[in-house]
Each structure stands twice: as C-alpha cells, then as structure tokens.
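Have a look at this one.
Removed: one protein chain of the complex. Kept in place: all other protein chains.
For clarity, chains are labelled A, B and C in written order, and residue numbers in each chain start from 1.
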Amino acid sequence: ADLESHFEATIARNDRIEPRDWMPDGYRRTLVRQIAQHAHSEIIGMQPEGNWISRAPSLRRKAILLAKVQDEAGHGLYLYSAAETLGVSRLELTEMLISGRQKYSSIFNYPTLSYADVGSIGWLVDGAAICNQVPLCRTSFGPYGRAMIRVCKEESFHQRQGYELLTTMMRGTDEQRAMVQESVDRFWWPALMMFGPPDADSPNTAQSMAWGIKRNTNDELRQKFVDMSVPQAEALGVTLPDPDLAWNDERAHYDFGQPDWDEFMQGVKGNGPCNAQRLAHRRRAHEDGAWVRAAATAFATKEATA
Amino acid sequence: ADLESHFEATIARNDRIEPRDWMPDGYRRTLVRQIAQHAHSEIIGMQPEGNWISRAPSLRRKAILLAKVQDEAGHGLYLYSAAETLGVSRLELTEMLISGRQKYSSIFNYPTLSYADVGSIGWLVDGAAICNQVPLCRTSFGPYGRAMIRVCKEESFHQRQGYELLTTMMRGTDEQRAMVQESVDRFWWPALMMFGPPDADSPNTAQSMAWGIKRNTNDELRQKFVDMSVPQAEALGVTLPDPDLAWNDERAHYDFGQPDWDEFMQGVKGNGPCNAQRLAHRRRAHEDGAWVRAAATAFATKEATA
Amino acid sequence: APTLAAYALMLGDDSLVMSHRIAEWTSNAPDLEDDIALSNIALDLLGQSRLLLARAAKADDSVVPALPEGSPAPPEDALAFFREAHEFRNVRFAEVVNGDFAEATVRVLLFSVWRLAVWERLRASTDHVLSAVAVKGVKELTYHRDYAARWFVTLAQGTEESRSRLLAALDELWPLWPELFDTHPVEAAAAASGVGVDPATVREAAEAVLDQVLTAADVPRPEVARRSGVLGRTGRDGMHGEALSRMLAEMQSVARAHPRGQW
Partner (left out) sequence: APTLAAYALMLGDDSLVMSHRIAEWTSNAPDLEDDIALSNIALDLLGQSRLLLARAAKADDSVVPALPEGSPAPPEDALAFFREAHEFRNVRFAEVVNGDFAEATVRVLLFSVWRLAVWERLRASTDHVLSAVAVKGVKELTYHRDYAARWFVTLAQGTEESRSRLLAALDELWPLWPELFDTHPVEAAAAASGVGVDPATVREAAEAVLDQVLTAADVPRPEVARRSGVLGRTGRDGMHGEALSRMLAEMQSVARAHPRGQW
C-alpha cells in the first residue's frame, strides 16, 4: 500500500515512473502493450515506404527516403529498448507481432501505390502520429517518455520532408498533381482513423489517462489534426475528400465527417488490404535471420569462454 | 562377334540402330553423353531468352518468345526421352547436369543484355544449332534421329522468327539499329564457337563419324554457317565483327577469322560470364520442385494400391 | 460502346496480368511437363488478352492512352505498355506475387473455375468478338482448370508437406475469391445490355464446381475472411495492391525506354 501510494503520488505530481520503481501490474501490462504496439508500428511502417526506395525518381529523394525508413528502424529500436526495461525481450515482442498476438497501427495495412504516397505518408500519417505522440513525451513512464522525445523530433522532420515532396510535385506536371490528389484522397480517411475509434467506443481511454499513459482522448486529437491539416491542404492546393469539412465559427474548429469505421475494423481484424503481406514480410525477414542470430549467439558464447 | 558385325553392317547401310538392338558400350556411352548434353542445352537455353519474357516490348513478341522458350522445354523433353531408351533416367541426367558432371552448350553462358539478343539468338544461335543438327536427323541411333527431325523443324521456325525480329528492329529507330548491331557483335563469335574446337583439336570426331553419330567435322559445319550467314547479315544491314571475313573465289567459300578459343575454354571450364548463374537457377528450380515430385509419386502409389 | 470498351478492358486486363504471372514460372517449374503446361496456360491467357484489348480499343478508342509522339505501338500495346497501374482494371487476384507450386495450383484453379463460369455465359454475348473469345476461351479454361484440379487433388493427397503447402496457399488466396464475384457498375451495365455477364450471377455455379474439387481432394472450405479494399474500392476500380506497379515497372521497361521503337 505504501508502494501503491508512492506510485499514485508520482503520477499525481506528473513525475516519471522509472523501471526500478514499483508499479501496478495493470500499468505495466498496459504500458508493455502500448509501447510494443508502437514499436511494431515503426517496424511494419518501414514496409509501405520501403516499397519505393528502389524506385525513388531522383537520387536526392532516394537518400531522403532511405534515411527516413532507417529512422523508423531506429524508433523501433528505442521503443523496444523502453519495453525491455519492463521485463520483456525484443525477441518475445517480435514473436508476439509475427504471430498476430500484438497489433500495430492499421494505417500500415494500406498499400503505397505511387511515389506521391511517400509524401502523403510523411504529411498526413506522420502528422497524425505526431499529434498522437507529442503528448506522450510527457507520459508517466520515464523510458517511454524519453524515447518519444527523440521520436517526435525526427517525425516532425519527416513530416516537413513529406510535405515538401508534395509541394514540389504540385509544381510539376498535371500528372503529378493528379497523383498527389489521388494519394491524399486515399490517405486522408485512414489518417483520421489513426486516432482510434470515437471516444464513446474507446473503453480503455479513461484508465490510460488516469495513469498518465495517455494525455488526450481520441476525438480531441483527431480534431487537432483536422484543424492543423486543413490550412496545409489549402496551401498545397489539394482538396480533402470530405464534403462535410467546414469551419465552424461557434466551435472555432473544423467540422468533419466520419471515416468508414467498418473498414477500420476489418483492418484491425486482419482483413485489410495489406495485413497478410505485412506480416508475411516481417515473418520471412525474421525467419531468414534466425541462423544469423544463432551464429552471433554461438560466437559470443565462444568468445566469453575463450 | 555376330552382334557386333550386325551392328557394323547396320551402320554401314546407314540404317538405324534401335534401343532393343545390341550396341557397343562405347557407342552407348557416347550417345548418352551427346544426347544428354543436347537435352541439357535446350533446358539451360531457356534461361537467356526467358530473361526477357517479362519485358517483351509488345504482346505479339511476348507470345512469340514465350512459345519459343516453351518449345525448348519440349525439345528437352524429346531428347531426355531418347536418352531414356538407352537406360538412363531423366532424373539421373538432371543430377549430372546440376552437379556439373555433364555439360551443355557454352553459348548459353553468355548473358542476354537487350531485347535484340532474342533476335540474335534466334538468327545466329539457332542458325548454328541447325547447321549442327540437320545432319543429326540422319544419325545412326533411331530415337535420337527422330527427335532431331522434330527439333530441327521447330528450330528453323525459331530462326526465321529471330531474323524477322532483327529485320523489324532495323526498320525502327537509330537506337534500335545500334542495339541490333551491338547484339550481333556480341553473339557472332560465340556462335562460331558452337561448332566446337578446330578439327585438329577435336580428338573424338573420327570415332563419332565412324559410328554415324556425327556426320560432319566441326570446321566443315562452321564454314557452312559462315557462308550462310554473310548474305543474311548483308540483307539485314549489319556488319559482322570480323575484319578477316572475305569471299575467297578460289575456295568458293568465305574466309574468316578465329574466335577467341581461350575464352571458349574458360566457358567450358565453368568460368564463363553466366555459368554459375545458369547452374544455380537450374539447381534451385530442381530443388524447389522436389516436394512436388515427391507428392506426385506418393499420390501415384496411393492410387495404384487403392 | 463505352460500356463494351470498359468491360472488354476488365476482362483483357485479367488475362494479361494473370498471363504475366504464370509466365514467370517458365524455366522454374518442378518438372518439364509442368513448365510446358504453365507456359501453355500463360500463352492462352495472353492470346485472350490481345483480342480483348483490341476489342476495347475498337469499341471506344478513348480508352487507349495517348502515346509518346511518333510511337507506332498498336492499340493492344498502347494499353498494355503505356498505362499506369491505377488504369488497369484487373481483379486483384490476378496480380498477387507468385508463391510456390501449390500457390500456382490454387491460383490457376480458382481463376479458371471463376472464369469458366463467367465465360460459359459470355458465349451468348451480343458482341460477336466477345462471344468468339468466350467460345475459344471456354475450351482453353477447361484445360487450365482440369490441369490445376488434378494437381490440387495430387498435392492434397500426396505427402504431409504437399498438403500443408496446399492448404496454406488456399488460405492465402481465398481472401481474394469473393471479390471475383463483386458486380462492378460496368459489369452490371454490360450484363444489362447483353454484351457481358454479371459475375454475381455465376457465383453459385462456380462454388459448386469448386466444391467438387475440394471434396475430391478432401480439403475443407477455408475459413478466411475476404480482403477489404481501399475506401471500398478494389481492382475493378483501378485500386490494386503494391505488386501491380512493380510488375508493370518490369513489364513496360523496354517498351517505354523505346517509345518510337518498331518491334
């Protein structure tokens, strides 16, 4: 009870819980799930953009894209390390991912179909991720919060690069402008889904907020993202594919329509357009690497005993 | 001795030896080696042209190329069947191929580097093959001779198609004409090598001719090929890359230079530009198919005992 | 004529893309007989696609993309080599990246069972070209189906490994099976006007044929949900997977590098 009240007090002061501190089992479990899901999202998220590295249309864009996908691997690495401070190994988490027992963000189950998607993912997907993640820099668990600070800094950079790619393409040919519009049409709704279901359908939010693992509700963050994105879309010269999108003077926010939550649920259940492909890719890479990891372990053992 | 004189008499009459007939061991061994090498050449020969099926620049050309490569598989099939009448199985021969104990024509160790190569292979490589093979239609071993009749008929068709592709490309753009010339430059010498080393360096020719397995010497066939190809090259509008090429009124044949026999020997020894790749491809396809062949065998056994 | 063109394009793209995938097996099959059989299937499908793409272009030449200046490419090649991925109207099933031989077996089986059910009816098309394509195609597809069904039963009943590979392949392709029977507005219009067939109307027939094969192989129907599209759109709407644009990058490379070439 002493431990528990110390924990509660730390949370109440908005101070950080550190790995050596006592924490409730539910807190630990929720954190592991959330950090792992976040780490998995970074790793799976390498695929949709990685799909275009070999086809990047200029060497400058190739370098930018390769570096970005590399950063995602880095984010995965920090986040798995944060999770490891809670007593689970990266290998365990990876196995949870490839067996489908842990999730990753459904956005990565959408295919990338043109080079403009690299830009849209930077602008909209990273943009939505930042809205979700900036509050997590103040999350109550120390290693997670510190990882998020690094991640957010790099994500903002990626978002600007994505937006800049789209801006450049909009200055190009008619086909390129059409490509950008088509890409934005495809990614707008999935980006809105990244904030999770409407608050009314999100039963875990309250507990997560109480624990300081989550700082805002899904709908609050979604609104923030829409408000941020509309002027950016205007500056870019693209139309967002939502007929209900309109400034509401009274609320001082944009009103907007609802994404197709049925499609969202299909993605969550594993039936999205690329779920099977993403997991199969990850599983193959992991299995192909097994003999390498085994060799590294065997070598380390030999070295240690030599 | 009776058997042997009967065999000799059959050969002398230019009649055919059939699988049930007695034959000397050396004859059988030489035939198996020759037919197997020929079959392997058809199968390995699928790769250089197969390399361009997925990139054929028109649907008509794609259909022609796909059908041609399919015919090569068919030729392999007839020839393995002919070899099987001599008591070796296709599986044994395939294993001899992928372990490198039996050879195939070195020409297929050259890479195909542009679509014009599809044409050059048809014109020059199939052309040379026909020169080699037409006499084999009269070879002393029945199943081999009959297989060759079918093969030669189809090869002539392929040769015309290859030449027609080159003719069409020569009517196209400057780049296409350059592509044809570059391709002919690359395939001319290797095509001359297809007739084997000069007669002086070809110790087995005499015995093979005595047995009616071979009907002409290497140099005779090479001369025939050159005489046939020069006017075709002129009609096509390409230059053959041999400064020594000139009509010799006295001989009533073209004089021509010698290919680089050192490079030829490198190819024979396994060090040609694509030897490793061709064998690795065949080995992988064979190994990937092992479980399928095992399933077919298991199923046949079940059916037979049901 | 726009409906006819759009409809012929859908069928032509199915055949073209499927043909390309099957042709990738050439020189890679488990045995020579299968190499030849698969090349044959690819050739039949390629032949179908050429007739269908030409029909589409003839019915409405606005479907043919603008070619680079001076390009002599005939309409079938303009359609095959100068469209972008999102302009292709094939079902997503056709474009999936190849797997092992079990996958090829299931792919050919499902595709040809579906296609046969559609084309048996398409023989009665009021368009003489489509009806002629279907008459010839039914014979070809019957051979494809029988070839694949024979292997399906063999692999199911062969070894433990072959059975498990077969079941895995079936689970992998099954999520795209329902999409084959979706009715696109173009298909509905084509059916209404008598030139085409609404695939939804042949689902029962196709399922019945498939069930016969499953039963013969002692394989249960998979319990895998259908794969969703993107914003409700799938292959017939030009919404494809990541595989198609990669496939086209390769397929179109020579034609596009030499747009004024004669081939």
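Simple rule for what comes next: a contact is a pair of C-beta atoms (placed from the backbone, for glycine too) under 8 Å apart; a residue touches a chain by one contact, two chains touch by 3 or more.
Quantities reported herein were computed from a predicted structural model and do not represent experimental measurements.
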{"item": "Where the missing chain makes contact, among the chains that are shown", "value": "A, B, C"}
{"item": "Candidate in contact with the missing chain, chosen from B:Thr167, B:Ser202 or B:Gln266", "value": "B:Gln266"}
{"item": "For chain C, the residues touching the chain missing from this view", "value": "84, 246, 248-250, 252-253, 256-257"}
{"item": "Footprint left on chain A by the chain that the document does not show", "value": "43, 46-47, 50, 52-63, 66-67, 69-70, 73-74, 76-77, 80, 90, 115, 165, 168-169, 171-173, 175-176, 281, 285, 288-299, 302"}
{"item": "In chain B, positions touching the absent partner", "value": "48, 51, 55, 110-114, 182, 185-186, 189, 260, 263, 266-267, 269-274, 276-277"}
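As a working rule, only the chains that are shown with their structure count from here on.
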{"item": "Chain nearest the overall Cα centroid", "value": "C"}
{"item": "Euclidean distance of C-alpha centroids - chain A vs chain C, Å", "value": "36"}
{"item": "Centroid distance [mean C-alpha coordinates] between chain B and chain A, Å", "value": "57"}
{"item": "Per-residue overlap in chain A, given as positions that touch at least 2 other chains", "value": "none"}
{"item": "Of all residues in chain C, the ones touching two or more other chains", "value": "none"}
